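Below you will find the structure I want to go over with you.
Of the protein chains in this complex, one is absent; all others appear in place.
In this document, chain identifiers A, B and C correspond to the written order of the chains, with residue numbering beginning at 1 in each.
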Amino acid sequence: MTWSDLYALLPVLVLIFGSTVLLMAGAWRAAFSTMVAYGILFSLAAAATAVFHTPGSHDVAGFFLIGGYSRFFSILWPIVAALTLTISFRYGADRGFSGGEYAALILFACAGMVLLSSASSLVSLFLGLETFTLALYILIAFHKGSPLGAEAGLKYLVMGGVATGLLAFGIALIFAATGTFHISEVSILDASNGQFHAVTLFGWGMLLAGIGFKISLVPFHLWTPDVYQGAPSPVAGLLATGSKGAVFAALVFLLGNLQLSRTPLANLLWVLSAASMLIGTLCALRQNNLKRMLAYSSVVHMGYLLLALLAGGTSGHTAILFYLVAYAFVNLGAFAVVTVFSSCATEPQSYEDFKGAGYRQPLAAAALLVFVLSLAGIPPTAGFMGKFAIFYAAIETGYTGLALIGILSSLVSLYYYLRPVIIMYMSGDSNTPSFSMMASEKSVLILCLIATLILGVYPGPLFDVITGILP
Amino acid sequence: MTDKTLFLIPLLPLLCGALNVLFGMRLPRQLSQAIAVGGVASSTVLTLVLWPLSAGAGTHVTLFTWLDSGTLHVPVEILFDPLSASMTLMVTGVSTLIHLYAIGYMHRDADYARFFALLNLFVFAMLTIVLADNLLLLFLGWEGVGFCSYALIGFWYREEKNASAGRKAFLVTRVGDVFLGIALLWLFKLFGTLSISGINAGASQLAPHILTLLVVLLLLGACGKSAQLPLMTWLPDAMAGPTPVSALIHAATMVTAGVYLLCRLFPLVSLSSTGLALISAVGAVTAFYAATCALAQREIKKVLAYSTMSQVGYMFLGVGTGAVAGSMFHLFTHAFFKALLFMGAGCIIHLCGEENDIFKMGGLRKKSPLVFWLFLAGALCLAGAPLSSGFFSKDGLLAAAYAHGTPFYLTIYILGAFTALLTAIYTFRLLYLVFGGTSRFTGDLHGLPKLMTWPLIPLALIALFSGVLNLPEIFGGHQWLDHLLHAAGSGESHPLSHMQEWTLAGIATALFAIGWAVAHWRYSRFTPAQEKKAVLFFLHGWQADRLVHATLITPFAFLSRLFWQGADLAVIDGILESLGQGCQSAGERLRTLTTGRVSSYLASLAWGLLLFMLFFLLQVVQG
Amino acid sequence: MIVPLSHILGFSSALFVMGLACVLARRDLIMILIGIEIMLNAVGLALVGASAFWQKVDGQIFVIFLMAMTSAEVAISLAMVVYLRRQKATLDADAYDGMKG
Partner (left out) sequence: MNPLSSLPILSLLIWLPLAGGLGCLFLRPVRHASRWIALGTTGVVFALTLFLFITGSSKNGWLFFEDHAWISRFGIRYTLGMDGLSLLMTLLTAFLLIVAVLISWQVSPYPDFFFSLLLLIECGIMGVFLSLDLVLFYLFWEIMLIPMFFLIGVWGHARRLYAAVKFFLFTLAGSLLMLLALISLYLLHGQQTGDYSFALSALIHTQIPPNLAWWLYGSFFVAFAVKVPLVPVHTWLPDAHTEAPTAGSVILAGILLKTGVYGLIRFGFPLFPGPAHASLPILAVLALAGIFYAAWIAYAQNDAKRLIAYSSVAHLGFVILGLAAWNLTALEGSILQMVNHGITTGALFSMVGMIDQRAHTREIARLGGLWTRVPVLGAFFLFFSLASLGLPGLNNFTGEILILLGTFTTHPVWAALALGGVVFAAIYMLRLVQGVLWGPTKGDEPWTDLSGREALVLIPLAILVLWLGLHPSTFLEPVREPVQLLLQGSMFPSMPGGMP
């Protein structure tokens, strides 16, 4: 590892440095808000570094491919982390979070996401994944006073451990069969590598199962609603956007340069995508808990993303990247709304807690409205453009069947997305306690709101950027 | 004075009607009434002044283009020719008298503005029918009179019954209008124009079967408006309206619009002999049907309503024989005497304190001689008393049927003649029951406003002596109307010898006498008795209403509920809702997989892994 | 190479399946965690074998990473066990089913 390698990894180093500093500073018992503020500064610094830092295309030790693609995510994930931290001010202080650890872990997780997104080897893929998974194990159970948090932590830990095992064993099998970890070499999945063909396939199966757990595809999705519900809302937001997005970013890299539709994987992914879209949709129909609904909805959205992945090609990958950005803002925004509505002790558990919010809390409610509409793919929101891009890719590559399933699921999903809207605006009297939002919370909501709308009506620049950086 | 002044004839009543619509409620009663009468009266005067314009082929004027699209070009155009001019004169004249009468009739009603506004609008619409030279414009008037009739029948809307009667009139006539509408569409397709003159000019090029179908459609349209079989059930109910309305709309003008339509399009109609025969048959059968019903009625206005139906039947019969002028002659005389009769009936009802039942009247001759004489004048015309106008006009029509000489038309003649006998019977039945004998009326007689009687005097004179309009040669006349309307077209004429004409006149006289005698024998000393089943059958118009109810209205209402509850709610919404329910319950079931227990999550993970492995095993096995 | 790669892979697969079976079969949290450790050790075995087969050190490097990662995970897991034990006086994984549906 040379200095130039380190230089290329500068944004990650900033994150890790920040994380370490905060962790140590935490020992001096600095106030929660101070630590979080520093965390925000560090993550923004990382993002800024990535913006202005142009190391050029660089392969770090055969592990990380630094270039436009990784830079893109080095900007995105720190922003997500910063937003996550920004909404945590009141939430964390109310719950007695210890500042240093909280901010440090989020920065650490963020570093893992950035690493995962730039992984060019199965080893770095594994390491990146584990880095943020380990941080998330802690973050999910971070609220010590919450039994639900403990339960969620347990579930994520156990499931995550097994998934890690699968992932690692899959990688080992692939390595055994091919003798390399490098993604560009292992990706060749044709039948030509003779005797080890079977081993390769089993390895991929394990690998996909592990990844399927991380991005909660059906049938590995069962943990999702529980963990989302139990985790602190900001953390759940990070979990829903960053952790899944980073895995998808890696997947694009991993499966990007092979013609997926010609491999045996295609059929499997087809089934996974369809099942995720349909089952996720159906499960969400009767949910009364916003966080659980968002969890199931994330299952559906992963199905859409898988569809785009399956479609592949420039269109598919553009669609994925755009969708990840849009989804990050939308989902983070939605969890921010949940955070805003959380009182000292509890989080809103059912829709009833949002009753009449449209008039008591106009900004938060309007934001949630836009976010769910975006999730439902209604224009003029980012979600529509994302869905448009995905269906575009799907039709272009001939996956009309899946596109139809996607259409069907977005139609049905409208029903459950409208339910909170109905509760907020159309159910008469308010149950919502009056509270005033902190400026930090407001700013996050407004930022996500504006991002959602701008990406919905003027997505051109982002599409152009994405087209430029695709590997 | 340009030709466009002709448009003032219909527009003046419209203007006055509009004034009453907009400001009527705020105007003093006298002013409102004056506007109404003024509008109609000035139209009458205008018609007389402009009469010279109708000479020869008449005057054709266009005001503006109403519809213009592609080949369709519908101008607002009117034709003032002898046919329309004479009809206009009749309509405006009779309307003026009825308007005057209405002032008296409505003197206690607070809603006078609405009444006169509608009456004026009606005159406008009727004049549009008469003058229009474009079928679409005619249709405008046609529907317009329908609406006014609807609103006026239901004028006393606080009683559900009256409003329903109006609705029934509107709907039944609209069924006829559909056929007229189809004819109109078809004519446009055939000729590319809706101009009546144009259609009449080009009619001879049409294939016979198309002509016949067109005539049938027109006939059905005319039947609706003129209350001919089978679309006749609305007329008796229409008597729920105020009496001037019955006199104007349901006796003198609107119900004869069907006849006028057929006369207007006679050049086309006459080309289909089948069609003509059908028209005659409908007319004769209706005349007979209505006469039988009139025999059994108890309400004075219903007797007159059925008699109107019967007389209009005669007119249809006449058109079917090709006697356009004869039909128009009967139309005119009928308008005069029937309006007279209705207004007389209005006086009678008023005298008896809104009592309608002739079984509860009697002896009115002594109580109110003026009304008796006026009513008698009308009744004599209706019954066809020799030398009265009704005698000449009805006789002319029957003679025209007889003159055809074919068995079909002879049958028509016999039916018509028999109906004439019935007419005489029910007319004198009415006279005897109302005026003759002793009073069966309990209660005081009310006084009559002067305006309710004196407009009847000129009308009675016109009614009695309007026979001169078309006096046959054998009586020393010149058949003035025949010559005037010659241009409107007439079928092949079958001249009768003077001997035959005298014979027919004799038969008519004899029928009149027999009818009188029968009525005298039966009703000069009348005691109300339990009515027999047969009488009830006639009283209810051969149970036509019940038939319509059973065959049309009940199924309609049933289907309407069936489509709503059965198809819309149960099937369409039901399928969609059960889809929704299905999704929800499937979701509920899938949610139970999320048990909350780590072990089952792990199990599902393992199953998923197993499936993956099986899938790849399959791939390996397949090579 | 003395031991053929297929044997190593077969053995490590067996070990992995045993670990997985342990995870699936046991409800005690500690036993589940042990199962996971067994799975991860099976991975390490396979990697070392494969590394020897291909004559590449990459696999061995990965094993070292894996061990580091595993120890971190064990640390977190044990902390979690203690924490859970305080929350609810049981380590039966299925006892934690407050959230479902």
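By definition in this document, contacts are C-beta pairs under 8 Å (C-beta built on N, C-alpha and C of every residue); 3 or more make two chains touch, one makes a residue touch a chain.
Worth saying up front: this structure is predicted, and the values here are computed from it rather than measured.
Student: Need the list of shown chains touched by the one chain that isn't shown.
Tutor: Within the full complex, the chain not displayed touches A, B.
Student: Where the complex has a chain not shown, which of B:69, B:205, B:497 or B:527 is the residue touching it?
Tutor: Only one listed residue reaches the unshown chain, and that is B:69.
Student: Just to verify: which one of A:37, A:93, A:407 or A:454 makes contact with the chain not shown?
Tutor: Of the candidates A:37, A:93, A:407 or A:454, A:407 is in touch with the missing chain.
Student: In the complete complex, the non-displayed chain touches which residues of subunit A?
Tutor: 318, 359, 373, 378-380, 384, 388-389, 391-392, 395-396, 400, 403-404, 407, 410-411, 414-415, 418, 422, 425-426, 458-460, 463-464, 467
Student: Tell me where the left-out chain touches subunit B, residue by residue.
Tutor: Subunit B touches the chain not shown through residues 21, 25, 64-72, 136, 139-140, 142-144, 147, 150-151, 154, 157-160, 163-164, 167, 170-171, 174-175, 177-178, 181-182, 185-186, 188-189, 556-557, 559-561, 563-565, 567-568, 572-573, 576.
Please note the rule applied: only the chains that are shown with their structure count from here on.
Student: So, what's the distance in Å between the C-alpha centres of subunit C and subunit A?
Tutor: Distance between chain centres, rounded to whole Å: 25 Å.
Student: Quick one: report the Å distance separating subunit B from subunit C, using the average Cα coordinate of each chain.
Tutor: For subunit B versus subunit C, the centre distance works out to 97 Å.
Student: As a quick test, compute the distance in whole Å between the mean CA positions of subunit A and subunit B.
Tutor: Comparing mean C-alpha positions, subunit B is 78 Å from subunit A.
Student: For subunit A, give me the residues that contact two or more of the other chains.
Tutor: Within subunit A, residues 154-155, 158, 162, 166, 225-226, 287 contact more than one other chain.
Student: Specify, in ascending order, the residues of subunit B that touch 2 or more different other chains.
Tutor: Answer for subunit B, listing residues that touch two or more other chains: 591, 594, 596, 598, 602.
Student: For subunit B, which residues count as touching subunit A in their complex?
Tutor: My answer: residues 580, 583-584, 586-588, 590-591, 593-594, 596, 598, 600-602, 604-605, 607-609, 611-613, 615-616, 619-620, 623.
Student: Name, in rising order, each residue of subunit A that touches subunit C in their complex.
Tutor: Result: residues 123, 126-127, 130, 134, 137-138, 141, 144, 147-148, 150-155, 157-158, 161-162, 164-166, 168-169, 171-173, 175-176, 179-181, 199, 225-226, 229-230, 287, 292 of subunit A touch subunit C.
Student: For subunit B, which residues are in contact with subunit C within the complex?
Tutor: Where subunit B meets subunit C, its residues are 591-592, 594-599, 602-603, 606.
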